[in-house]
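After the structure tokens below, expect a handful of questions from me.
Removed: one protein chain of the complex. Kept in place: all other protein chains.
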Amino acid sequence: MLAFLIQRVLQAIFVMFVVALISFSLFHYVGDPVLNMLGQEATEADRAALRAQLGLDQPVVVQFWNFIVNAAQFEFGISYRSARPVTDLILERLPATLELAIISAIFAVVMGILLGIYTALRRRSWLANFIMTASLIGVSLPTFLIGVLLIYLFAVELGMLPAFGRGQTVRIGDWWTTGLLTTSGLRSLILPAITLGLFQLTLIMRLVRAEMLEVLSTDYIKFARARGLSNRVVHLRHALKNTMIPVITIIGLQLGTIIAFAIITETVFQWPGVGALFITAVRFVDVPVMAAYLMMIALVFVVINLVVDLLYYAVDPRLRAQGGGK
Amino acid sequence: MSQNVQTRDSAAPVVPPKPSKWRTFLDSDIVYSWKRQPVVIVATLVTLIMFAAALFAPWIAPQNPFDPRQLELIDAFTPPMTTSDFTGNFYLLGSDSQGRDVFSAILYGSRISLLVGFAAVIFALVMGTALGLLAGFRGGWRDALIMRIADVQLTFPSILMALLIFGVIRGFLPRSMHAEVAIIVLIIAIGLSDWVQYARAVRGATMVEKSKEYVQAARVIGLPARKILFQHILPNVMRPVLVIGTIGLALAIIAEATLSFLGVGMPATQPSLGTLIRVGQDYMFSGEWWILLFPGVALLILALSVNLLGDWLRDVLNPKLR
Partner (left out) sequence: MSSTPSSDNQRPAQLSAAPVAGHEPGTAGQEPVLSVRHLRVEFPTRHGTLVALDDVSFDIAPGEVLGVVGESGAGKSMTGNAVIRLLEPPGHIAAGEVRLSGKRIDDLPEERFVPLRGRHIGMIFQDPLTSLNPLFSVGDQLIETIRTHLPMNEREAREEALKLLREVGIPAPENRIDSYPHQFSGGMRQRVVIALALAARPEFIIADEPTTALDVSVQAQILALLKRLCADHGTAVMLVTHDMGVIAETADRVAVMYAGRLIEIGPVDQVIRHPQHPYTKGLMASIPGIAKRLERLYQIEGSMPRLAAIPEGCAFNPRCPHAQQRCRDERPDLMPAGGSRAACWLHDPVDPLPPRQDAEGEEVSHVR
């Protein structure tokens, strides 16, 4: 158990180190930060002063060390474009992204698992076939197109839901704003959450269905039936648990993808989150914001990977035994 | 199943009335499976039609949407299926704010979408295959290094990688050049974000082939490594590569459309389908729905058909991948 954990944590640290190296290289080699911040008209003295202030006159290794130390304290410097601290920019937009991502993830996971189970158990029903066909279209479509079409249908043609923005938000604590407490906030959330979740939903559904069908054809399920267990127990206790083992991994990784794909959804719905911030940064080569976003996403992915590994470990007794438990 | 494709070359001497390669191809499982699935047949036809339409766009399209001299500003926002009162031009799918024919824009747009898609896939395929061969054949630190990089890159979704690479390349270029080289930057960004899958598949297949007796024998008789690699191993690893490539094409088309939609891909002066949708989104609320909807539907059909074809090909060529 411990060896396994240590190995995983080391791997996570390695990934973070590589990402930090990339972020740092971005910052250091893409364009001239001083030129970017001061513009063409600044004097040579101003530049030298800023260079010293940013630590750019120090050896590269020292700079990299400083970068890591700063990153560990969520310090990523000043945005070239808005001249504000990157950390502030990200923090004020983080709640919007997290709320969107979490709601989408819940939507995708819950619906994906339910539909996956349904289509596996009622394989021959017309509804299951319809869902499967529809999901094929869902997998093939680019997220942004789904979003645009949803806006066109529900906001423009039917006028049922808002087309963009977050609606009214409420401030909680120092920096968290939430749209979950107002009607307009909730209504605004519906279309983006569906857009963002739909792809993952279809993916999870197809995976659950495939795994479930495979599990249902195994001997231990047949034997469970032969023991007289009810369909309910066989399907929801035995089959589901075995199905979930491979599914957990994918679902975990998909959660990370949701945060990354939020970039697209946020652009479509003009959602004021970090994804939209990142896109603007890419468009204007705002390196500090790009570097910070990259580090943040990397952290999310690494943490999710770790949690998935641990979960996997908790569910499957065979792994526990190999890990040296008994 | 796996025999069937290979017998195309080797079966000829065995069967007395030598069947033509075309004949054997028609008898193969691929064709059999193709004929039995109406959805796949439709997807093939639609894909072929869209490829042809994109290829012959200059001859099919009523106007060249990139040539400002051919645009009639006075015909702006003509609805679909309408003949303009001013110029007498017929607009099948309507026109946009510049008086640009949406149908022509779609034809030229899918041309760019497909060009970027194909080029990015070839880029990723060549790079991934080369690195995969290197890693699998030579092993050692090269293998370790390449696979570690692949692992780190796989941690992130490829669209994110593409965005990042795009941003970085642009950072190195002066701003004035951005629009001109957009297409090349886009191809490199999408290609670089997608090489890992090829590399992994090729590395695995190479290691399997390398341990087989004929390769061992070739080594024993002193064939140079390059010859073994290109004459013996490469042909054997091409099959998974082609399967991944077909699915990769659909993904690359979607990636291009997404980047262009996000405003970091093709500029409005040289629009791909994604760019057209981004531009069209602005007119959605004012009632000019055709500027958005038709490019959207075109992308939808293109992505869906290519995807269906890729899925089918994967199932036929490599049932194990499923």
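Annotations
Order of writing sets the labels: A and B. Residues in every chain begin at 1.
By definition in this document, a contact is a pair of C-beta atoms (placed from the backbone, for glycine too) under 8 Å apart; a residue touches a chain by one contact, two chains touch by 3 or more.
Just so it is clear, the model here is predicted, and its values are computed rather than measured.
Hidden chain, full complex: it touches shown chains A. Between the chain not shown and the residues A:Phe17, A:Phe130, A:Trp175 or A:Tyr220, the one that touches is A:Tyr220.
Within the full complex, the residue among A:Gln7, A:Ser230 or A:Gln270 touching the omitted chain is A:Ser230. As for the chain not pictured, it touches chain A at residues 218-231, 233, 237-238, 241-242, 245, 315-318, 321, 326.
Here is the rule we go by: only the chains that are shown with their structure count from here on.
Here the CA centre of chain A is 26 Å from the CA centre of chain B. Of all residues in chain A, those touching chain B in their complex are 15, 18-19, 26, 30-31, 136-137, 139-145, 148-149, 151-152, 156, 163, 256-257, 260-261, 263-264, 267-268, 278-279, 281-283, 285, 287, 290, 294, 297-298, 301-302, 305. By the touch criterion given at the top, residues 151-152, 155-157, 159-160, 163-164, 166-168, 170-172, 250, 254, 257-258, 261-264, 274, 277, 281, 284-285, 289, 292-293, 296, 299-300, 303-304, 307-308 of chain B touch chain A in their complex.
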